[in-house]
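Got a structure here, written out as structure tokens. Questions coming.
Missing here: one protein chain of the complex. Every other protein chain is in place.
Labels run A and B following the written order; every chain starts at residue 1.
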Amino acid sequence: MSNDIPEDEILIPLGPQHPALKEPINFMIRAEGEIVVDAQPRIGYVHRGIERLAMERTYLKTAYLVERVCGICSAAHQGTYCMTVEELLDMEIPPRGEYIRTLVWELERLHSHSLWLGVAGHEIGFDTLFMYTWRDRELVMDILEMLSGNRVNYGMNKIGGVRYDVTDEMKNKILKAMDLLEKRFKDYKKKLSEEPTVLGRLVNVGILKKSTAIKLSAVGPTLRASGVKADIRKDDPYGIYDEIPFEVISYDSCDLAARVFVRIDEFFESIKMIRWILNNLPDGPVYKRAPIRIPQGEAICRNEAPRGELMYYIKSDGKSNHPERVKIRTPTLANILSIGEMLKGSYLADVPIIVAGIDPCISCMDRVMVVHEDTGKAEIWTDEKFRDYSRKWYKKNLKWVVEERWKK
Amino acid sequence: MSVKSKLISWARIRSPWILHFNTGGCNGCDIELLAAVTPRFDVERLGVTVKGSPRHSDILVVTGPVTRQTRKRLIRIYNQMPEPKFVVAVGTCACSGGIFGDGTKSCPVGVHLGSYCTMGGIDNVIPVDVYIPGCPPKPEAIVDGILKLIEKIKKGEVKKDE
Partner (left out) sequence: MSDDKVVQNIETEKQLLNELKEKFGDKILDSSYVKRHRRVFVDVKNNAYRDVITYMRDNWDAIHITTITGMDTGESFILMYHIFAKKHKVVFTVRFTIPRDNPVVKTITDILPGANLYEREVYDMFGIKFEGHPNLKRLLLPEDWPEGVYPLRKDFKREMGGMKNE
């Protein structure tokens, strides 16, 4: 550890007990030397009381509210909410609406995974990857804007179907973009799997054993990178996923590299699904008028969002025009326990990339408190400091660390 | 505006350093802000760099509604920035609380209450120079807003160091 503390940090000499700082931190890490002994994420930074708001607003207004739970998987949230209300209404939306809803879900997976790939590249100092993937991601954003009028928070779904239709011209544009994206990402995958400096940062880093992942109820690519072939789209199909041919991607190595390649392969699967959807799009309306009064009942819907399992539980009392209870469980929450496990025993320099590995939907690494057990000192590290420390540490230590990892 | 202020302003706007802070938003605005840095929109050609430390930044760009948890930290970051400093509110939530509303205000009957955890737009907490509404605003809108701020600084409309 360097002795000069930059001015935007706080150095607090403390004893071996757990400090209870008033600082709003997101992460508490206990380190011995350069190794993490324990890690506790502290969430709640972004708590906005959405469940309470959803109970107080009408069903229609809640459809707009839930989109903004997360700006990156907004269609997953809104689509699942609408699906749940449609189940309460015991109604089927027209087939063309189902197809378009699924199309937007898969497009969202494309944009989310390419966003993640860029962010992951940035975390390990591979900024060119960030620039390339975000440039390519713009193709997907253009498509989403063409379909819905907005790049983020598209508002495609409503209770009873979707709001906009897909024209033939749009269809051709999307198919063209898919070809280009597929070509480019195949190239990135090849480069990533051959670049030793990158692999050195990913292989055998952040191990999450299969049994632990299952025990801690992990979800999404994090779970599938630990050798578990679990995917809501196959295990608990919704929409038209029981018709679309696709594969569940899983890798067995349980490390960060697996998480990268699971997402890249899912990217290709999504492209295939989008092509299938567009080539098999049925005719008809995209929307069916839904009754205003929601009858009494309850419904649970689960969705494989880009980050994993998303669940909505809605209970209606049948009398009022607002839900009695809306329960939302986002995928990132399900993976928080797993981060703690992955970080134990890892190097401090790997913390940013391991945390990024679950694709957290919160500004997780903003302020991390690092408690050095051996010296008793506690410091606040910002994400910038972490990234800096990582780069410098790896410049010095890359060779022997990679050798040690390849041995395992 | 004195010659010294003009010089300082000019030097500042040559390469403004931006500090980004998310006070509890949904990340929609954050990714559009980051997208503004990527090749397609490319604010770096304007000399704008995104930095990590409040003590070296000119412009504080805030996204998200002010949540109760982040309010104190927002104030602290603002205080840590050296003068002259400028604040840009990106997104409807930062401008006015957006869909989450302002939980500190009581509302007339029939209007929905704000969340128990959010406190409206950031101008309830720190002074704001430029508002960029949108849910989220497109990267072009964000670049446009930052350019407008730079214009304001150039014209000396933002009298911060007198």
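Quick note on the criterion: a contact is a pair of C-beta atoms (placed from the backbone, for glycine too) under 8 Å apart; a residue touches a chain by one contact, two chains touch by 3 or more.
Note that the coordinates shown come from a computational prediction; the quantities given were computed from them, not determined experimentally.
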item	value
Which residue of A:199, A:216 or A:342 touches the chain not shown here	A:216
Residue among A:135, A:189, A:315 or A:405 touching the omitted chain	A:315
Contacting the left-out chain in the complete assembly, out of A:32, A:92 or A:247	A:92
Among A:34, A:51, A:165 or A:373, the residue in touch with the chain that has been omitted	A:51
Interface with the unshown chain - residue positions in chain B	67-69, 71, 103-104, 106, 113, 116-117, 119, 124-125
Hidden partner interface residues of chain A, rising order	22, 24, 43-44, 47, 49, 51-52, 87, 90, 92, 95, 214-217, 230, 235-236, 240, 242-243, 282, 298-300, 302, 309, 311, 313, 315, 324-325, 327, 329, 333-334, 336-337
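As a convention for this text, only the chains that are shown with their structure count from here on.
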item	value
Centre-to-centre distance between chain B and chain A (centres being mean Cα positions), rounded to whole Å	26
Residues of chain B touching chain A in the complex	22, 24-32, 34-35, 38-40, 51-55, 64-65, 67, 69-70, 72-73, 80, 98-100, 103, 112-113, 115-118, 135-136, 138
List of chain A residues in touch with chain B within their complex	6-8, 23-24, 44-50, 52-53, 56-57, 61, 64-65, 68-72, 74, 115, 130-131, 134-135, 138, 141, 151-153, 361, 363, 366, 382-385
